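Then we have chain A:
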Amino acid sequence: MAYDKKIGIYPGCCFQGADEHNYDLIIDFLEKMEVDGVLLERAACCGGGVIDESNKTVTYALNARNIALAEEKGVDLYTPCNTCYMVIAKSKLALDNDPEMKEKVNKILAEEGLEYKGTATIYHTLNFLRDFVGMDKYKEKIVRKLEDVKVAPYYGCHVLSPEEISLDDPENPTLLKEILEPCGVEIIEGYEDENTCCGHHAGYTNPDVRKTLANKPLDGAAEAGADVLVTPCPLCHKSMDAVGEKEPVLQLTQIINVACGISSEKAYWDLNKKKVGMSFSSCSI
Partner candidate 1 sequence: MANILIEIQRFNPETDNKPYMQTYEVSEDILKGMTIFDALAYIKDKLDPTLTYRAFCRSAICGSCAMKINNRAKLACKEQILFHVRNGKVKIKPLENAKIIRDLAVDVDEALEKLKKLKPWLEADPKKVPDSTKSESLVLPEEFAHYDHMTDCILCMACYGSCSAEKANDNYAGPFQFTKALRFIKDSRDGVDIDERVQLAVDNGLWDCVQCQMCLAACPKGITPADDIQELRRYSIASGDESMGAKRATTWFRDVFATGQIDKYNLPVNAKGDIEAKKEMEKEFRERGIPEDKFAPQPFDGINDLRKFIRKVEEEVK
Partner candidate 2 sequence: MKFDVLIVGAGGAGLYSALEAAKNAKDLKVGVLTKVYPTRSHTGAAQGGINAALANIDPMDSPEAHAFDTIKGSDYLADQKASEFLCKKAPEIIRELEHMGTPFSRLNNGKIAQRPFGGASHDRTCFSADKMGHVMLHTLFEQCLRYDVEFLNEWFMLNLVHDGERMQGVTAYDIKTGKTEFIKAKSVILATGGHARIYWGYTSNALGCTGDGTAAALRAGVPLKDMEFLQFHPTGLRRSGVLVTEGARGEGGHLLNNKGERFMSKYAPSKMELGPRDLVSRSILTEIREGRGFTDADGRGYVHLDLTHLGADKIKQKLPQIRELAIDFEGIDPIKEPIPIKPTAHYAMGGIDTNVKCETTIKGLYAAGESQCVNVHGANRLGGNSLLDIVVFGRVAGEEAIKFARENEFAQGGEEKLNDDNAFLQSLFNKENKESLADIRDELGHIMYNHFGVFKDEKGMQEGKEKFLKLKERAKNLAVQDKSKIFNTDLISLLEFQNIMELAEVLIETSLARKESRGSFSRDDYPTRDDENYLYHSMVTLENGELKLDKSEVDISLYEPAERKY
């Protein structure tokens, strides 16, 4: 179906291969928001903050290329992952502030017929809803409320830090609340360790660190009586689901899609290792 609005989908590692179900989530989500998703097919890994450990300029260049692919198609770039967002946004800042580097990279991009202009906006689910779709449109699309559900909103680090790329007020972020409340859920605010990093990126440097950190916000959410912790980041979700103990976790799009009428199976709730409890009364479809 063709919609007026088009967006470039940047498929990070969490949206491909064995994680392709996350891509399905995005397609369903965009469909509900009446936005045409244009897959940036030749996009490559954003670097994940790890390619920087080999060569930081390659990270900047890879993302110049990723952004150029969106600009080539006349669309902005949407990534549903916190880390991809942070890395791509930081790369954009670096390129825009270093004309010499930008020129050198563009010279090489030209061989592929691409150019990094810097005109595309980098979106993550949070600001995509707020700035691209619009909150009013979004609320129109909600067809059912998830009543009796207590949600602990969890931003994850990379959408709020560093401040130059922050999508919300780091001292008082409210976007998750604004997005989740219309779904009918009760928001648990101020739970312990709500600002603590999930530790995902320590998975392959020090797994103990990851385990300790991932459980902190989960413990806090559990203690505050939340039924589920909701995060807009698939990496936070992956780690917290894998090593978390006291609280189940879902991705933001998994909640939005269900609130917009998609079944919980199709929203892949059952893929969780830690199953979401059946206290979502108006949810069993």
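How were these candidates chosen? In short, all candidates are chains of the complex that A comes from, given by their letters.
Just so it is clear, a residue touches a chain if its C-beta (ideal position, glycine included) is under 8 Å from a C-beta of that chain, and two chains touch if they have at least 3 such contacts; residues count from 1.
Because the structure is a prediction, the values reported are computed rather than measured.
Asks: Among 1 or 2, which touches chain A when you look at the whole complex?
Replies: Candidate touching the shown chain: 1.
Asks: Can you list the chain A residues touching candidate 1 in their complex?
Replies: That would be residues 13, 16-20, 41-45, 47-58, 61-62, 65, 86, 101, 104-105, 107-109, 111-112, 157-158, 160-163, 169-172, 195-197, 199-202, 204-206, 208-210, 212-213, 216, 271 of chain A.
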